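Just dropping this structure here.
Removed from the display is one protein chain of the complex; every other protein chain stays in position.
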Amino acid sequence: MLSRKIMLMQGNEACVEGALAAGMRFFAGYPITPSTEIAEIAAERLPKVGGKFIQMEDELASMGAVVGASLAGLKAMTATSGPGFSLKQENIGFACLTEVPCVVVNVQRGGPSTGLPTLPAQGDVMQTRWGTHGDHPIIVISPSSVREVYDMTIRAFNLSEKYRVPCILLMDEVVAHMRERVELPDKSSIDIINRKKVASTLSDYKPYMDYDSDGIPPMANFGDGIPFHVTGLIHDISGFPSTNPKVTEDLINRLMNKINNNIGDIIEYEKLYMEDAETVIVTFGCTARSVLSAIRVLRQEGLKIGMLRLKTIWPFAHIAIKELMQSSVNTLIVAEMNYGQLLETVKASAEGAFRIYGLNKYNGELITPQEVIDKVREVAEYA
Amino acid sequence: MRKELEKYFRKDKLPHIWCPGCGHGIITGAVIRAIDNLKLEQNKICIVSGIGCSSRAPGYLNFNTLHTTHGRALAFATGIKMANPELKIIVLTGDGDCSAIGGNHFIHAARRNIDITTVVFNNSIYGMTSGQYSPMTPKGAFATTAPYGNIDRNFDLCKLAQAAGATYVARGTVYHVPQLIKLMEKALKHKGFSLIDVVDICPTYFGRRNKMGSPVVMMEKIREMSITARTAAKLPPEELSEKIVIGEFYEEQAPEYTEEYAKVMKKAQGGKLNE
Partner (left out) sequence: MNERIEIRLGGSGGQGLILAGIILAEAAILDGKNAVQSQSYGPEARGGASRSEVIISNTSIDYPKVSKPDVFLALTEEAMNKYKNDLKENGLLIIDASMEKPKDSYKILSVPILKTAQEKIGKVIVANIVALGTLIQVTEVVSKESIEKAVLDRVPQGTEELNKMALYKGFELGKSK
């Protein structure tokens, strides 16, 4: 082994290391390429730290087991890809409505259906937002490097615990399978957030009561000695089913607002080469690496190109687009390995303020730096 | 209700949603009486259900209760049991919930022999969606989705459970209540995966569509059809086709899943896993 601090690490390995650092003590999964290494490493590492690993009979079951374990008090995670992510949607929705913290890693591969199991894609952008039925809150974050996989897995647990919402770590095959040099932070420097617990003095606990007026009810664990009921039906503050329109509306509003009122804390993005930029490439995940390579070349030629890299995919960073409106930027290129999923959201957010073009690739291969350069030149001709 | 049983119920959630004559209350009552007889610690019990009429039962019961998605109760229950093996886990499920949409979870929970007691409210019909046939609906019976008679062959859930690896398997009925309570006590005391298949009645959907008469008549029919496992063992198979065989079918002491996992943890922590 190389020294403990600096090492060559695979993205999927960094995910497990980050999860363990965040306090993950339960993992349930089902084998699927290209996320399987996460389950394999979790199987080896978890029992060493007193955690539990189980390979369930299918994807639906692994998502269910994760929610069950979290309700019993453990920080829980599952990882999947492609068809597996589709299968998990039902119980992701359950976790959204019942406000059970959990982390779902989705290592994107080519789709639809069985698609391209071993090849990269970024085609699950919209599915991560609206994959499960009904209006629901969700947080989705997406890393571009192995070190960021580590950091963002910790962040996924922190956000999930803090807001009692499933957090999806949206990876791609490239970041998941590549190995690169990483320097991991000292454990003592990592901030860990744990779910808000129920005060022991509280009598007559109402599991969905907004005690602190922040939209996030404190959480008891099964077995703590405070019996409570959890249901996937619309429920009142006591946790029991209700079809009352006011109760329903209040619940949905609270679920959405606990995210919407905290976007400053949840949304993260990175801007590079922006000071005088006229054209900005909006991107995320592995594609950001190609974009950055291209920008370094184009900048040497004197082109005023910048990059907006979304680290939080959902909720969408409208704030970042609004900031661009106050700058010298007049053109946006949205680069993504799909048919244009983020592009539509960026267009809606921009409200006509920029010329907006998509750089889209969906053939199982990465967008190359040269393709980014070509697109920038092509777009410059339209001006 | 006996006074000493009241603490097990969320009285403000009653009356329940079940139809007059439905057997679900009898099964729920039997579960509670078994818990009371065994003096199990209320806070250490977690009751999990899926979707359907039967799966509403946990809402009325004063324990840690979880009403999950359709068919998935055993998946959630597995996560809870793994996370906290001290909890006694009881899954309340219906025949459709358990054997159709949840069939895969059922056979795998049995295979692992994880310490969960599963009680199937088996009324041979999907009641909540108003009367469609389930994998437990007898061949030839009528249902809204079998208007010409059901051509599907039905499961014998006890045989399925035993084949899959369950280590305590029994069948009771809503007619034979004292026996049902005894079977549940044994299931709850058993370490490992236990199944109680409870033959139940749905007068509203199964009974009416199959012209079975009043709930009382349906109960009497159960009594007439039931024979003990011991008697059944002496009869040729052709004489059993119209019978409900009740009693204990299988009991085995076998390694329980969370105890086996505790050994994995010990092994891993001894640094022996990689060698």
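All chains are identified by letter, namely A and B, in their written order; residue positions are counted from 1 within each chain.
Rule of thumb we're sticking to: a residue touches a chain if its C-beta (ideal position, glycine included) is under 8 Å from a C-beta of that chain, and two chains touch if they have at least 3 such contacts.
These numbers were taken from a predicted model, which means no experiment stands behind them.
**Student:** Since one chain is left out of the picture, which of the remaining chains does it touch in the full complex?
**Tutor:** A
**Student:** Check each of A:R179, A:R299 or A:H318 against the chain that is not shown and name the one that touches it.
**Tutor:** A:R179
**Student:** So one chain is hidden, and I want to know which residue out of A:K197, A:R296 or A:K322 touches that hidden chain in the complete assembly.
**Tutor:** Of these options, the touching residue for the absent chain is A:R296.
**Student:** Please identify, in ascending order, the residues of chain A that touch the omitted chain?
**Tutor:** Contact residues on chain A toward the absent chain are 1-2, 6-8, 117-118, 174, 177-181, 286, 289-290, 292-293, 296, 366, 368-370.
Note that in this section only the chains that are shown with their structure count from here on.
**Student:** For chain A versus chain B, what separation do you get between their C-alpha means, in angstrom?
**Tutor:** For chain A versus chain B, the centre distance works out to 38 Å.
**Student:** For chain A, which residues are in contact with chain B within the complex?
**Tutor:** Its residues touching chain B are 25-26, 28, 44, 47-48, 50, 52, 54, 56-58, 60-74, 76, 90-91, 94, 221-223, 225, 227-233, 240-241.
**Student:** Show me the residue ranges of chain B that touch chain A in the complex, using the header's touch definition.
**Tutor:** Chain B reaches chain A through residues 10, 13, 42-44, 46, 48, 58-59, 62-69, 72, 74-84, 86-87, 104-105, 107-108, 261, 264-265, 267-269, 273-274.
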